[in-house]
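Missing here is one protein chain; the remaining ones are kept as they sit in the complex.
Naming follows writing order (A and B), and every chain is counted from residue 1.
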Amino acid sequence: MNQEGNRNRIDVAIEVENTGKAEPQDARAPKEVSTFRLVATLALAGALAGLLIVLVNEHTKPIIDKYKAEQLQLSVYEVLPGVEHYDTWYLVDGALALTLPAGAKEADYKRLYIGRDKNGAAKGVAMSRGESGFQDVIMVIFGFDPVKGVLSGMKILDSKETPGLGDKIFKDMAFVNQFFAGPQTPLLGVKSGAGKGQPNEIDMITGATISSKVVIEIINNALEEWKPVLDKGIPEAPADPASGEAAQ
Amino acid sequence: MSDQTLFSIFFSALVVNNFTLALFLGLCPFMGVSARVETALRMGLANIFVLVLTALSAWFLNTYILETAPYLRIISFIIVIASLVQIVEMAIKKLSPTLFRQLGIYLPLITTNCAILGLAIFQTNRGYGFMQGLTFAVGAGLGLTLALVLMASIRESVEFSDVPGIAKGTGLVLIIAGTLSLAFMGFAGLL
Partner (left out) sequence: MKTTTAQQDFIRGIWKENPVLIQMLGLCPALAVTNSVANALAMSGATFFVLSCSSVLISTCKRFIPHEVRISAYILVIATFVTLADMLLQAYAPVQHKELGAFIALIVVNCMILGRQESFSAKNSVFRSLLDAFGTGIGFTIALVMMGGFREILGTGSFLGYSLFGPNFEPWVIMVLPAGGFLTLGFILLAIGAIEQRRKNKTAGKAEQMAEASS
């Protein structure tokens, strides 16, 4: 669809190519521009650009960080119903720690959120994990009671599953509510209606078996990975309440 | 570091989340270059090369430099990509002038190919490590090439058919692309 007089992408590129890469000895150039001036212009432009970005960043970063923290808080409280507040622990060298080693990147370490009741006693843990689903990676956060070995809740944090089919893993409330009913772990996915009534069964969604299966596997894999750490016992609440997150 | 396995990253980038047919990246060469299988293949290979270099650069930037200034990510990525393409262009010009002539205008166009910048951004967002990023680039590049070559071979055949006048050109390419995209959806769930 390239009518005369209209420019398509190739025309734009050809024009740019023809006029852009002129050699310094090109007779068409009106005057010789010194390399210093070229570099200086770009450097100045770069510096101004950097300044502008830093300014706006100062303004927006606090807003963005606050929103992210709020979203995380909401998710943790959703999968740990009934906790007053929680503290965040990192998995460092096979053990739980409240702080990261100096100079470490937070994103490299797995996190465990330990929920507390108002007396500071442990009341469930939450963790998140992502694995490949039907379409792309599915991110799940779920709550777990290490004493009784049952789940307290589940929330899909990120999913790009097929709309109308795979996205039922967060839209089909009947499916989601199963994770809030305290199922035993490890979970066992069964086809809807074919279950034997065992306490660890989760009915998978008809037409979205793979997506449902992945959610179940994510939870089982996460628990398996964390088992050696959780078996060592849940650490006490930190003495300094500022290191935790207060409930709303 | 993401939890994804290397195999799933590769296979996903290749067919399940094909850069062109599922993620809509790299459409400009897709529309422009895909009339001849030979050109399509060459373009695809040039892209794979640039993609791998980009993945390495992005990993390097992310690990060592952008920790302190994450907001400079877009600017640094695009500068690196523009420089890489410039270098690749000069290299091809020296090593194979015929190839350089054949690719012509499409070589500098790789800079504005959304697939290159897209790869760098996806790699960053998903937190891929070194090997993961590399696998991602190879898979994505092969996927791009696959889509290009498929489209080119279909278009070569279509030339012998009786296409209505209004459909000739981009309209037809888009409809073929839509059908290809539908077909590729069948790969989802293979993992």
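One rule holds for everything that comes next: a contact is a pair of C-beta atoms (placed from the backbone, for glycine too) under 8 Å apart; a residue touches a chain by one contact, two chains touch by 3 or more.
Everything numeric in this text was worked out from a predicted model, so none of it was measured.
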item	value
Among the chains presented, those that the missing one touches	A, B
Residue among B:Y71, B:F100 or B:F187 touching the omitted chain	B:Y71
Sole residue of B:V37, B:L66 or B:C114 that reaches the chain not shown, by the stated touch rule	B:C114
Contacts of subunit A with the absent chain, listed as residue ranges	1, 3, 6-9, 12-13, 15-16, 19-20, 22, 24, 29, 33, 37-38, 41-42, 45-46, 49, 52-53, 56-57, 59-61, 63-64, 67, 162-165
Residues belonging to subunit B that touch the chain removed from view	21-28, 31, 71-75, 78-79, 82, 111-114, 116-118, 121-122, 125, 165-167, 170-175, 177-179, 181-182, 185
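Here is the rule we go by: only the chains that are shown with their structure count from here on.
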item	value
Averaged-CA centre spacing for the pair subunit B and subunit A, given as whole angstrom	26
List of subunit A residues in touch with subunit B within their complex	1-2, 9-10, 13-14, 16-17, 49-50, 53-54, 57, 105, 107-108, 129-132, 134-137, 162, 210
For the subunit B and subunit A complex, residues of the former touching the latter	1-5, 8, 12, 16-17, 28, 31-32, 67, 71-72, 75, 105, 108-109, 126-127, 169-171, 188-189, 191
